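A single protein chain has been omitted from the complex, and every remaining protein chain is retained in its original position.
On to chain A.
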Amino acid sequence: MGQEINGFHHLLNGDGPPLPGGDRPDLLVLRPGLLFKVFEQEFLAKFNVLKAFESPLPLDKYLRDHAQSARAILCEAIVTRITADLLLQLPALELVVADGTGVNHIDLAECHRRGISVTNTGDIFSEDTADYGVGLLIDVMRRISRADAFVRRGSWPVTAEFPLGRKVRGKRVGIVGLGNIGTKLARRLEAFGCKVSYNSRTKKQSAPYDFHPTVVDLASQSDILIICCSLTEKTRHIINEEVLNALGKKGILINIGRGPIVDEKTLVKYLVDGKIAGAAMDVYENEPRVPSELFGLDNVVLSPHRGAFTEEAFFDAFKIVMGNLDAFFSNTSLLTPVSTNE
């Protein structure tokens, strides 16, 4: 199943510049992510795409038979793991192209050892994710989704009153993770008159916002806490009981980072028990499973991991992915290389 991006394919003017040499180079795809599915025709036109997922062979046999000369792999991040073991089976591999921002699924150290370059999609998805964070914030504060549902079920003529929301201007917003997404989010929220402060791995010298040394400290000084950081061993379950207590009964939690950053069981309990005022979640610990206790709550906004998923972002991501592949196969500089040397 593919997703058509209406109105964008026509902008692609055919295949783009042809690659040097005669034959189309091999491009290994173990499992098709959304980007590959949407732009499959464009990839097929330029590459000999090795579709491991269409082969009846077990993966190791497929790689042995077909991928020994493959210099590049395009990978999605949901299921694929680029492990040292996998890399062993790809002796010619020189480039791993991730179809998104995160590279947690790639053994960067092993790539470094092997001299394999890795690219991601750079900053492409951060604007849409920041926009979505603002949208979720306004929704949970002003009850937009609940009000829309109220009108659609015909309740307005019956129950004239809809519960009041809360004013956004003047609220203290604590951003956890002031990276690409957090920075864009902060700029947007300032225009609404929110008072922005943050916690991050390191203090950002150029950021005009107050830095809090711990997430608990940030939460204790925030009306709204927004998670924008990436998932690492250090950030797993960093939003825990202590943080939620510090956020308090009038506090709102918004997660546009990754589900496992939040102790979901505790969050659900706190929402059900009224120990925090509300939440907006785009991500969960076990997607697509969402705790059903949340479905009956009026003070939560639930989203199916769509923070970055706009047609425009996917089109731009495709251009970067293709740009990196073009650069690699013409021996010019990669557009968005990821450092493998940590």
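Before moving on, here are some points about what is shown:
The working rule: a contact is a pair of C-beta atoms (placed from the backbone, for glycine too) under 8 Å apart; a residue touches a chain by one contact, two chains touch by 3 or more; residues count from 1.
The working rule: contacts and distances are computed from a predicted model.
For the chain that does not appear here, its UniProt entry gives the protein name "Hydroxyphenylpyruvate reductase", which is one of "Centromere protein S", "ER membrane protein complex subunit 2", "TATA box-binding protein-associated factor RNA polymerase I subunit B" or "Hydroxyphenylpyruvate reductase".
Contact with the chain not shown here comes from a single listed residue; of A:135, A:323 or A:337, that residue is A:135. For the chain missing from the display, the contacting residue among A:111, A:253, A:301 or A:321 is A:301, taking the whole complex into account. Residues of chain A in contact with the chain left out of this view: 1, 3, 5, 34, 127-128, 130-132, 134-136, 138-139, 141-145, 147-152, 156-157, 160, 162, 164-169, 187-188, 190-193, 287-290, 295, 301-306, 309-314.
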